[in-house]
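Inspection log for the structure reproduced underneath, given as structure tokens.
Removed from the display is one protein chain of the complex; every other protein chain stays in position.
After this line comes chain A, so read on.
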Amino acid sequence: MSTTTPAVAPKAVPPPSGLQERARKAKKKLTSPWASMIAVVIALAWTVPTFGLLVTSFRPELDIRQSGWWTVFGDALAGEGVFSLRNYEAALFSRSTSLIDFFVNSFVITLPAVFIPITIALLAAYGFAWIDFKGRDILFVAVFALQIVPIQITLIPLLRAYVDTGINGTFWPIWLSHSMFALPLAIFLLHNFMRDIPKSLVEAARVDGAGHVKIFFQVILPLLVPAIAAFAIFQFLWVWNDLLVALVMGGTDTFPLTVRVAELAGSRGGDWHVLSAGAFISILVPLIVFLALQRYFVRGLLAGSVKG
């Protein structure tokens, strides 16, 4: 359902031993000049566009219109060229764009939309993994299957329901929608992690007289912190970067950065001083979170559903 639905992946590999290392080195015959060239070309294609827009976001408006961003290096050598934060200042605070308001909206949308579905999914995943009730397997397969429902198919009736109850245009429908849409993948992922916990641990707690609620909080939850982190990053990136749900369910007072920046791209498509700064304002937070928690993200991608 999200942009990067993690799927089956091979198991994470233990670090190679000395013997394996030798075999690996032997395998590395592909390291030819050609291979290096391919690597460099791909690496450049994957970074230069971002770099170009980043440089642009610090250039004066007039310069951006008159010359390409690559000319700044020559100018800098000649002692010319000015960099400033003026574009960011204008994008964030000027009356016409005021991205700071939309930044607040992004934040207000994202926090509950990450916290709520994870909590509900954790409880459900526990129920599916450790409570033995009739029809459990069929229900779990049904939840798993719901992953294939494209959110587009739910939008019109949901919006109608929100209008009927009078909550449309506020944050509530956005929080609700994101929470509901996240559940199938969240339950599936967390259930997989949860089944990896040794049965003996849970049984020992049960013998000691602990009820399900106590087991959930004192035995399971502490062990699941990495899994929770992994899914939290998925969900955070998905919600912060989402355009469709926010656009359909929201109103002018609730639009997040993505909606506003996409709107600017349409209405002021040539104003690159605003667009470049705006794009980086919207990119910055997910980039920081992603870099800081990359380890968990990769683990989530790889281990997500190995034994599904």
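Keep in mind that, in the parts below, a contact is a pair of C-beta atoms (placed from the backbone, for glycine too) under 8 Å apart; a residue touches a chain by one contact, two chains touch by 3 or more; residues count from 1.
Here is the rule we use: contacts and distances are computed from a predicted model.
Only one chain is not pictured, and the protein name UniProt records for it, out of "Act minimal PKS chain-length factor (CLF/KS beta)", "Cell shape-determining protein MreC", "Urea transport system ATP-binding protein" or "Sugar ABC transporter permease", is "Sugar ABC transporter permease".
Listed residues A:A90, A:V219, A:A232 or A:V261: the one in touch with the omitted chain is A:V261. Contact with the chain not shown here comes from a single listed residue; of A:L85, A:V163 or A:V213, that residue is A:V213.
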